[in-house]
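Right, chain A next:
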Amino acid sequence: MHINEILFWFLTALALFSAMMVVFSKNPVHSVLWLIMVFMAITGHYIIMNAQFLAIVNMIVYAGAIMVLFLFVIMFMNLNAESEPQKSKWMKFAAVLSGGSLMLILIAALKDNDGFISSMRGEGSIGLIKNLGKVLFTDYVVPFEISSILFLSAMVGAVVLGKKESSTIVS
Partner candidate 1 sequence: MSKYVFLIPLLPLVGFLINGLGRNFLSRMLVNIVGCGVLIASFVVSLLVFREVAAPGATPMVIRYFDFIKAGGLDIQASFLVDQLSTLFLLVITGIGSLIHIYSTAYMHEETTPHYARYFAYLNLFVFSMLLLVLGSNFVVMFIGWEGVGLCSYLLIGYWFENKSYNNAAKKAFVMNRIGDLGFLLAIFWMLSQFGSIAYADVFSKASTAPVAVLTGITILLFVGAMGKSAQIPLYTWLPDAMAGPTPVSALIHAATMVTAGIYMIARSNVLFTLAPVSQNLIAIIGISTALLAATIALKQNDIKKVLAYSTVSQLGLMFLALGVGAYTAGVFHVMTHAFFKALLFLGAGSVIHAMHHEQDIMKMGGLRKKLPITHITFLIGCLAIAGIPPFAGFFSKDEILTAALEKHPVYYVLALATSLMTAFYMFRLYFLTFSGKFRGSHEQEHHLHESPVPMTLPLIVLAILSVVGGWIGIPAVFAENAHLLSNFLSPVVASVKPAHPAIHLSHTSELALMGGVLLLILVMIVLASKKFSKENIDTSAPSGFSAVLSNKWYVDELYEAIVVKPINWISSFLSRVVDNKLIDGLVNGVGKGVQFSARQLRLLQSGQVGSYILIMMVAIILFFIFQLFWKL
Partner candidate 2 sequence: MFAAFDNFPALLIWLPLAGGLISFFIKSEKTARAIAIVFSLLTMGVMMTSLFFSSTESFVYNQVSYVWLPNLGSSFGLILDGLTRVLCLLTALVFPMVFLLVPGNRYPNANRFYGLMLLTQCGLMGVFMATDALVFYLFWELALIPVYFLASIWGGEKRIKATFKFFIYTFVGSLFLLIGILYMYLKTSNGSFSLVAFYNVKLSDVEQYWMFLLFFIAFAIKMPLFPLHTWQPEAYEQAPTPVTMVLSAVMVKMGLFGLLRWLLPLFPLAVKQFNTAIIVVIVVGMVYASLVAIYQDNIKKLIAYSSIAHIGLMAAGVFTVKSVALNGAVLQMFSHGINIMALWIVADLIEKQTGVTKISALGGIAKKAPKLTIFLVIAAFANIALPLTNAFVGEFMIFNGLYLFKPWIAAFAGLSIILSAVYTLNMIKQVFYGEVVATVEGYVDINKTQAMVLTVITGLILFVGIYPDPFFKMMYETVGLIVNRYVTI
């Protein structure tokens, strides 16, 4: 077994296990930590696939910034207690059943796929920062600029929602 394959299986197992733990942890804080774990595993995958830029961004933006934000909010709300009431058994069963069948169906449909990924030396340059950066600022400059609108609107939105206004609550 090649090291890549071993890593692949290890990271896959890690990702899946951590993902399950995200779902099944009673404590939200644990969920966040397990999610960070998933992201790390995914980052590992990116590295295997030689997508270095994404690996870094994933680590910094996702696992770093975003998850910290989550953690912060959870801490802020003091939700670390295992107080969340559970959904009904019926719902859980239905959820697992539908999720499982979705997966089974898709796997059944795709089982004959014959694409593959190899990591030959010298072929993986597209995932490098230099390469991606060049494309991003030439061919993809328009979407890049446009996503600034997205950020602007997210910013304005956060401001609108975050500003404290009247205190009377209408229900």
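Selection criteria: all candidates are chains of the complex that A comes from, given by their letters.
Simple rule for what comes next: a residue touches a chain if its C-beta (ideal position, glycine included) is under 8 Å from a C-beta of that chain, and two chains touch if they have at least 3 such contacts; residues count from 1.
Please read these numbers as outputs of a predicted model, since none were measured by experiment.
For chain A in this complex, the touching partner among the options 1 or 2 is candidate 1. Across the interface of their complex, candidate 1 is touched by residues 87, 91, 94-95, 98-99, 101-102, 105-106, 108-109 of chain A.
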